[in-house]
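Yeah, one chain of the complex is gone here, protein chain that is, but the others are all in their spots.
Chains here go by letter, A, B and C, matching the order in which they are written, and residues are numbered from 1 within each.
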Amino acid sequence: MSSTFGSVFKISTWGESHGVGVGVVIDGCPARVPLCVEDIQHELNRRRPGQSAIVTPRSEEDRVEILSGVQDGLTLGTPIALLVRNKDHRSSAYDEMQHTYRPSHADYCYDAKYGIRAWAGGGRASARETIARVAAGAVAQAVVKTLSPGTDVLAWVQQVYTCVCPTAPADVQRAVVEGNIVRTANETAAKEMTQSILDARGRGDSLGGVVACTVRNCPVGLGDPVFDKLEATLAHAMMSIPACKGFEVGSGFAAAQCSGSEHNDTFYMEGARVRTRTNRSGGIQGGISNGEDINMRMAFKPTATLMIEQDTVNDEHQEVKLRGKGRHDPCVLPRAVPVVESMAWIVLCDHLLRQQAVSCIS
Amino acid sequence: MSSTFGSVFKISTWGESHGVGVGVVIDGCPARVPLCVEDIQHELNRRRPGQSAIVTPRSEEDRVEILSGVQDGLTLGTPIALLVRNKDHRSSAYDEMQHTYRPSHADYCYDAKYGIRAWAGGGRASARETIARVAAGAVAQAVVKTLSPGTDVLAWVQQVYTCVCPTAPADVQRAVVEGNIVRTANETAAKEMTQSILDARGRGDSLGGVVACTVRNCPVGLGDPVFDKLEATLAHAMMSIPACKGFEVGSGFAAAQCSGSEHNDTFYMEGARVRTRTNRSGGIQGGISNGEDINMRMAFKPTATLMIEQDTVNDEHQEVKLRGKGRHDPCVLPRAVPVVESMAWIVLCDHLLRQQAVSCIS
Amino acid sequence: MSSTFGSVFKISTWGESHGVGVGVVIDGCPARVPLCVEDIQHELNRRRPGQSAIVTPRSEEDRVEILSGVQDGLTLGTPIALLVRNKDHRSSAYDEMQHTYRPSHADYCYDAKYGIRAWAGGGRASARETIARVAAGAVAQAVVKTLSPGTDVLAWVQQVYTCVCPTAPADVQRAVVEGNIVRTANETAAKEMTQSILDARGRGDSLGGVVACTVRNCPVGLGDPVFDKLEATLAHAMMSIPACKGFEVGSGFAAAQCSGSEHNDTFYMEGARVRTRTNRSGGIQGGISNGEDINMRMAFKPTATLMIEQDTVNDEHQEVKLRGKGRHDPCVLPRAVPVVESMAWIVLCDHLLRQQAVSCIS
Partner (left out) sequence: MSSTFGSVFKISTWGESHGVGVGVVIDGCPARVPLCVEDIQHELNRRRPGQSAIVTPRSEEDRVEILSGVQDGLTLGTPIALLVRNKDHRSSAYDEMQHTYRPSHADYCYDAKYGIRAWAGGGRASARETIARVAAGAVAQAVVKTLSPGTDVLAWVQQVYTCVCPTAPADVQRAVVEGNIVRTANETAAKEMTQSILDARGRGDSLGGVVACTVRNCPVGLGDPVFDKLEATLAHAMMSIPACKGFEVGSGFAAAQCSGSEHNDTFYMEGARVRTRTNRSGGIQGGISNGEDINMRMAFKPTATLMIEQDTVNDEHQEVKLRGKGRHDPCVLPRAVPVVESMAWIVLCDHLLRQQAVSCIS
């Protein structure tokens, strides 16, 4: 009831951080979509630990294996199963966590809900779970790009702690984002953010931030009012990413202090195309894409595992002290970028297929 | 694919603003829950137009009829169908909208998606659609209060335009909120917000704002990782409410500029109960309720219909001018409060039943 | 969790036999499908009680009201809500059933499952529930005929008690079926079946039988292996009809005593079209329609309510005697014909839309 997502393009993910591996089954993928293992591996490499100086030094290779649903570089229309085996286990680093609840982690809640917990490395509540999202996202991306070649999704780190990247969404370039280890959209911001992450790590501390994401050339007409409005399913998708605390689309919380005359996006014609002069709607009106860029922002809290001693309780309900061990990201933002993009691709793909299901009467 | 919501407690809403009526079918409601028509009508009256000087003067009575699923004040376990007939039609006020797209409304997108549009009053994209949410929410509330008597949901207007209500979530009292027409948590703020709404209406303008919502005494263990985390389904529910542009839980966007040492909620014991000293997690950790108050904030944009002339285009793709007619809310926030509470009850009810489904091994 | 059916074309039915009414909400219907109230009423009239000498004499008019989703004779793409109010209540006929379990009825099981029961007239377990199926089926039919104009569904009574109608599925004509009150495909059989039904009624008894159904000109490619094979979803749909005890497709149970060389359908070319020389597959291979007629047979048990005294128990678990009262069909078959057709249309419509969702890569 919990690890499946999507309505037509349906993903079902599985895997504990220190189990055999993690993976996903994708049911509802159209046939004859070009797809190869490299497409998926490319995205996984962007999410991989150990890729830079500011992320966790764990060295998982995260090699993906396509188990079904693809033949000679084309999807078969049957379920696509993807598997990434776990490699670099260091469970001993987690021994203390077996009975002690890490503050602001899922440990206590998993015990309370399930009465059992895969304590090593966070189990299902580990960020390792997002591998399956990224793998599924790569498949979704292949589908969307086949059906709507111009559509693109681009995410970047817009804020780390107090440092805000000033680049406007429309000006963000993928080459710049991928050209710095923070994955922000501006070189100066990248340097400042990198330094503050390194400083935080030095203190055994961690930092929060904001990932922004823009969808360019989204087909008009995606989204299913009233409950599966495009922004509602995007919010669902993004808020399900570990550590995400907030979501906004278009004007977002800034809309609260606007009047209607300040906020409305007036329409005009650009050739044969209906456009809006401003885009406070964030590319979505009435829950349906209007063809303008879809702009979202997601707030991420700082990593909960700290190398600093904290008060907590254990599973015998005694108050104890805990200091984090293991190798953790002092800031999840750089690695969250491909995860955010993946969830956006998955939502777009599902809505695109849903729209095809009913947009049949000529 | 779009007007159903929920996994076990499943609602299916319907209705255009100027059609015969609006309603909902609830499938999956447990049997023998005490429920009477007054329970539902009470909540609908809070949402009703014409209830105060600062909302639309339309005078819909919004009387609900229980068509099935209830007998002698108890639910039967069979689908509950609820119907509210539409009464106060003034379609002529909408004649101009038949062919002209109102800026920042759903008109253009509905035409683009469906190739047809119930233009009178916004059709399915009208705020009238939220009647069905409130009716279903009243049923959900009855279920939750039967299963978990202490649980309560309380929403209030926390911001209108630039005026922010300073009351902390834990201090908000229902009597105060229901005691002023803005439904804010502080009398001074209520006066200021009322005045700014009246001023905006005087100018033919409208105002945005923020609704906050707190869930008190939520059972521990609700939420289904990884995709149906409690905050993810709450975000889905809230972002599907018309005009909602942003959602945050706990620290929300403020988490972005926190370090882990500033942000973590340390655990302690309060008698036999595991508590956190702070609540930046917002009552949810790892996607599962931890028993602390669940605090959310939702940003709402200002009403798009203005009594001010705006540039726009029509369905023949000509650029035209439009000035709103009809009777609209200059600020949706006061009437959004019961809608927000209803969506929270629906999400809680669904998660409570889902949890019962699997929490069976003793 | 129980009164919804369908994946893309999703129906949600509701209503107790002696409540306010019965109805259905259809979510996922494409926009711009021609649909008027008469299309639906026509099918409901075929299901209506009181239509002939061999069915129940209850005189429900069963007038349908379209509450939403249709404008000027076209669907809007939004949920379609349909309502049929109950009229002819005679609850007193059911007073005795309030505490006594009718043999082979749902009474005992509803009490055991829900702990409460809408005892009057069977409540949700009444055949009156099938009104919503027929109403939804009429909408599904409109969609399928718009998308695939040649497709047709034809059901008929193939057996009543020991009398079997000999007409082969391919030879059955709608005019003949609708031309006799039993709805069988042969006039001689009609007379014999009518007489045996009248005889049974005279004895206070009831009769079982078989409804056959053929789908002609079904598009090739419908059905979603592996679990939603076309025959599997048809079986689900048909076996959910009250009193249905068996389902078979193509050769059905006769396949059990065939060898492969007797059973296989060899392929040949008819012009550009791949055909099979025989049709023991029943128009479905590997769970997917192959373009041949889809032939199904459904067994129906005799009506459980008898005007004969029977042994039973009451809700205080005492052994008692019961003689049926009220006005019941001595044979449900004639009125089951439109119900069977409706469920077939609903399944076809859903699979057609599902196929459109994924058959997008050219």
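Convention: contacts are C-beta pairs under 8 Å (C-beta built on N, C-alpha and C of every residue); 3 or more make two chains touch, one makes a residue touch a chain.
Keep in mind that this is a model prediction, so the values were computed, not measured.
Summary of contacts with the chain left out: across C:Thr184, C:Ser281 or C:Ser342, the touching residue is C:Ser281. On the side of subunit A, the interface with the absent chain consists of residues 1-4, 8, 10, 12-16, 19-23, 25, 27-28, 31-32, 65-69, 71, 74-81, 83, 113-118, 123-124, using the contact rule stated above.
In the full complex, subunit B makes contact with the omitted chain through residues 8, 28-33, 77-78, 146-147, 225, 353-354, 356-361.
Listed by residue number, the positions of subunit C touching the unshown chain are 1-5, 7, 13, 101, 103-110, 112-113, 115, 124-125, 129, 159, 161-162, 200, 203, 205-210, 220-221, 223-229, 231-240, 242, 244-269, 272, 274, 276-277, 280-282, 284-290, 297, 299-306, 308, 310-313, 317-319, 354-355, 357-359, 361.
In the analysis below, only the chains that are shown with their structure count from here on.
Over half of the residue numbers at the interface between copies subunit B and subunit C are found on both sides, making the touching surfaces mostly the same.
Note on chain placement: the centre of subunit A and the centre of subunit B lie 26 Å apart, centres being C-alpha means.
As a whole-number value, the distance joining the C-alpha centres of subunit A and subunit C reads 45 Å. Centres computed as Cα averages put subunit B at a distance of 39 Å from subunit C. Those residues of subunit C in touch with two or more other chains are numbered 8, 28, 31-32, 77-78.
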